[in-house]
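Encoded as structure tokens, the structure appears first; notes follow it.
The other protein chains are all here in position, but one chain of the complex has been omitted.
The letters A and B name the chains in turn, as written, and every chain counts its residues from 1.
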Amino acid sequence: MLNGEEQLIKAAVGGDSSAFGSLYDHYQAMIYRFVVIKVGSREEAEDITHQVFLSAWQKVRTYKHRGHPFSSWLYRIARNQVIDHYRAKKGEVSIDKIDPELFATAERESDKLSQKFRLEDVRKAIMVLKVDYQDVIIMRFVEDISLKETAAILKKSEGAIKLIQHRAIKELKKALGDETTNEPF
Amino acid sequence: MRFPGLAVFGVIFGVVMVAMPFFFVGVAHADTTCALSPTDFAKIAAVQSDPSFTPTEEVIQELVVRKQLLSQTITCAQTEVSSLQSVLLAATTTYGTQNIQSQLLSDLDGASDFYTIEKSKLNNVGIAGSKEIASEILAWRAGTYTPLEGKINNYLLWTQDQSFFNTAQARMDETQNAVNFLESTSASQDLQNAFNTTYASFQSAKAQNAAAESALAQSLAPDQSLTLIKQSLDSLSSTYQGFFAVSDAIKALLPQP
Partner (left out) sequence: MNLFEAIQQFRTLSPDPGFTEKSKRMILASPQKAESSVGMRGVWIFLHTIETGAALALAGFFVLLATGSFSGNSYLAPVQYSVIDPGGLHAEADAIDMQIQLADISYAEVSSTAAESTAVMAGAGGSALSLVSGSVTSKGTGRGNDATTTASGAASSTLSVDQALQQLSQ
């Protein structure tokens, strides 16, 4: 959660655009990452991310702060936008049709190049999982979102999230042939 | 780590942690004091490499140590059996599952008898004979005892599950009453859909639970009945996701200030 987030949200709900701008600065990259992993294209991810924040700005007056980070609400909007994207592009979307440079750049920037796990392959393996499993993997392991917040975003119990996480990792390992035995958390 | 001891104690641990707030199963936890120390087993090598023994003294000493250790090991194995018998006797049974419990207890008696017979052979064997007895017991455990422990573990897991099913059934009955009432005052497709999905999940769970009971009664291989038990729990978990959806649908019918 952002420091002073509650005040920023209150101001944004009241129509303060610079307050919303601060929220945008803090959360835009994580929402973009969530979307780009799901859709595999930089251009489409930019469109969808823009739509998420536009939608959030337009609806922020109806937002009610209930103790969860603002990101929980943003993720819910993002999930719905991605689902709408798939519905609109039914038949065109394929996990193989990804931006070839997208993950190559990330791998070059990483100082832990691995022959074993290419990001492209990991993404493909994630994308064959059930939607909830994908979301838990991205939220828990890419963005380090807590169990509690993940449960709030997906409207499930923490126990259910733990189980989904366990199963998702198991399926991913099977798909990628990983032999490590312990989940990090 | 062998599956049986760990899984049975995992089951006991699970019963205490899971059942505490809602229902007490009352599983007895047998006190086991058997401890096989690696240091004791190292004595065999120590005797073999002790330069102060003559060849004959070495053989005699090694035989004494081996018999002592083997006797101790068999005693530990018999303690395992007693523990399992206690845990099994403490599990809640229904009319239909008493037969399963009786069969498992009888099989454990058989295991106890086997150990008694093997222990009695120790008096009249040399080093080679003691090694043979150890091998024989090891092979018997792998082929007979371990699968038996698997069946017992599965049975205990299944008996615990019945309390979850009873709770879920009570909740399903309440939910059905609620949905019937609400449908008569304000129709909601979301509510009806949520309820239908939940109901279907629960029917699957009950069918899989019955199949698991049948597998236990037929004494099928442990992995077969365990698969069915897991499936029934997964369906029960889906049922609860459905209860959440129904709860949300009911709340959505309430006007918010």
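Note that in this section a contact is a pair of C-beta atoms (placed from the backbone, for glycine too) under 8 Å apart; a residue touches a chain by one contact, two chains touch by 3 or more.
From a predicted model like this one, the values you see are computed outputs, not experimental measurements.
**Student:** If the hidden chain were put back, which of B:Thr167, B:Asn196 or B:Gln218 would touch it?
**Tutor:** The missing chain is touched by B:Thr167.
**Student:** For a quick check of understanding: of B:Val59, B:Ala90, B:Ala178 or B:Ala211, which residue touches the chain that isn't displayed?
**Tutor:** B:Ala178
**Student:** Which listed residue, A:Met1, A:Val128 or A:Val142, touches the chain dropped from view?
**Tutor:** Considering all chains, including the one not shown, the answer is A:Val142.
**Student:** Could you pull out which residues of chain B are in touch with the chain that's been left out?
**Tutor:** Touching the missing chain: residues 1-7, 9-11, 13-14, 17-18, 21-22, 32-38, 41, 44, 66, 69-70, 73, 76-77, 79-80, 83, 130-132, 134-135, 137-139, 141-143, 146, 150, 153-154, 157, 160-161, 164, 167-168, 171, 174-175, 177-178, 180-182, 185-186, 222-223, 226-227, 229-230, 233-234, 236-237, 240-241, 243-244, 246-247, 250-251, 253-257.
**Student:** Going by the touch rule given at the top, which residues of chain A touch the chain that is not shown?
**Tutor:** 15, 17-18, 20-21, 24-25, 28-29, 32-33, 36-37, 42, 45-46, 49-50, 53-54, 57-62, 102-103, 106-107, 109-110, 112, 114, 116-117, 119, 122-123, 126, 137-138, 141-143, 157-160, 162-163, 166, 169, 172-173, 176, 178, 180-184
Definition applied: only the chains that are shown with their structure count from here on.
**Student:** Could you give the separation in Å between the centres of chain A and chain B, each centre being the mean of its C-alpha atoms?
**Tutor:** So the centroids are 39 Å from each other.
**Student:** Given the complex with chain B, which residues does chain A contribute to the contact?
**Tutor:** 155-157, 160, 163
**Student:** Inside the complex, what are the residues of chain B that reach chain A?
**Tutor:** Touch residues, chain B against chain A: 237, 241, 244, 248.
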